[in-house]
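I'd like to ask some things about the structure below.
Apart from one protein chain that is not included, each protein chain of the complex appears where it belongs.
The block that comes next holds chain A.
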Amino acid sequence: MKFLTFKGGTHPPTYKEPTANLSVEKAIDPSVVVIPMQQHIGAPCEPIVKVGDYVKVGQKVGEAKGFVSVPVHASVSGEVKAVQMMLSASGTEVLSVVIESDGRNEIDPSISPKGDIGSLDPKEIIEIIKEGGIVGMGGATFPTHVKLSPPPGKKLDTIILNGAECEPYLTADHRIMLESPDEIVYGLKVIMKAVQAEKAYIGIENNKPDAIEAMKKAVANEKDIEVVSLETKYPQGAEKQLITACTQRVVPSGGLPMDVGVLVNNVATAAQIAKTIKTGMPLIERITTVSGKAIKTPKNLLIKVGTPMKDIIEQCGGYSEKPGKIIMGGPMMGMAQQGVEVPLTKGSSGVLLFTEQQAKFPERSNCIRCAKCVSVCPVYLQPLFISKYSENDAMDHAEKYRALDCIECGSCSYVCPAKIPLLQNIRVAKRSIADKKRKQAK
């Protein structure tokens, strides 16, 4: 059988065994949640509750400001204890609403089913998705309603659901495909209706045959939805690479998937859309994979947004040995954390605990021009040159070598035998080029 794929990429070990076969467990309710006002790419929310307020589950606590923004909601019922700047997983301080749970999980009266696909028109669907605070749950957290609202003249004809889950360790999407395939398909059909697309693909890496099987069964009666097996390769789940693998279309440099008529959503996002339509409950919980050598009992947990990371670690039996690095997200693109107080958010696909040994930096040596970085780059850059120009502060050259096209997947750094921090250097170049452009624009 031929598996769909893209050119380039690499094959890091998947490390998925510890959690791939573990059913999703409901996490113990946190006693306190910290709800950051910014859990998405775009403008932060403005808090609409104050200290002392009593809030219920699903109640809006932050109102979206601007188009690229979604509201945030309370994930527990209880009293608002603080509205203040707090450290977030992004490494910066974000205005957050702290709620002390009363343990009753009282549901906000406004939460009620929104009808079904047939009775909703596209506009209503997009509004429900926005008000439901739904963002891309693969980790990028781009507000979903924005994707569903292409500017006039752009027609979306194809939807791709991303079930690739190419990041090592993570199995949250794998589990949701096994445990809620019908919800995913329902959500997908909602998306298709919202943008009036005729065709949809659900792309899954071939290292999850059970998920492929489950999704195929769920779409057995859907003639417009096709489950496709993708070659297991990193970064198979990167948006543009996924589009190329499924449709052979190529998103223009600097462009968006909508430029080729495609919309990509994560499978978990689709399942959330189904849930919000069917029950009215906004995005207040998600599945997170807790794994890594330094955690005692790896798990797939259904966690409430705002749960402090330390609660989750405790629930997984604590450390098996002293952790050296804690990552929010996957090991290829996730963020290393300074501490365990930070709350989990809508984008927390994983919490990975590495041992001190795993956290060590290998010694760096000279570039030997082996060009492995060139052969793995999924956007066909030459990372060795961009990195070198970046280190020598020759940003004009870095720009000529198309630093801005880097999708930051980390494949180059991963394969480099000389252990040069290629991606890190490219990021520096990208930031510097963007700064320069901003200054020029002024």
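Criterion: contacts are C-beta pairs under 8 Å (C-beta built on N, C-alpha and C of every residue); 3 or more make two chains touch, one makes a residue touch a chain; residues count from 1.
Following the convention adopted for this analysis, contacts and distances are computed from a predicted model.
> Identify the UniProt protein name of the omitted chain, choosing among "Nitrite reductase (NAD(P)H) small subunit", "Aspartyl/glutamyl-tRNA(Asn/Gln) amidotransferase subunit B", "Ion-translocating oxidoreductase complex subunit D" or "MoxR family ATPase".
"Ion-translocating oxidoreductase complex subunit D"
> Could you tell which one of A:V51, A:A220 or A:A371 touches the chain left off the display?
Residue touching the absent chain, from the options given: A:A371.
> Using the document's definition of touch, tell me which of A:P71, A:P331 or A:G347 contacts the absent chain.
Answering carefully, the residue with contact to the hidden chain is A:P331.
> Tell me which of A:G66, A:G103, A:G317 or A:P417 is the one touching the absent chain.
A:P417
> Can you name the residues of chain A that touch the chain not displayed here?
Interface with the chain not displayed, on the chain A side: 10, 12, 91, 153-154, 168, 240, 244, 250-255, 259, 310, 322-327, 331-340, 352, 354, 358-359, 361-362, 365-372, 374-375, 378-382, 384, 401-402, 405, 408, 410, 413-419, 421, 423-424, 427.
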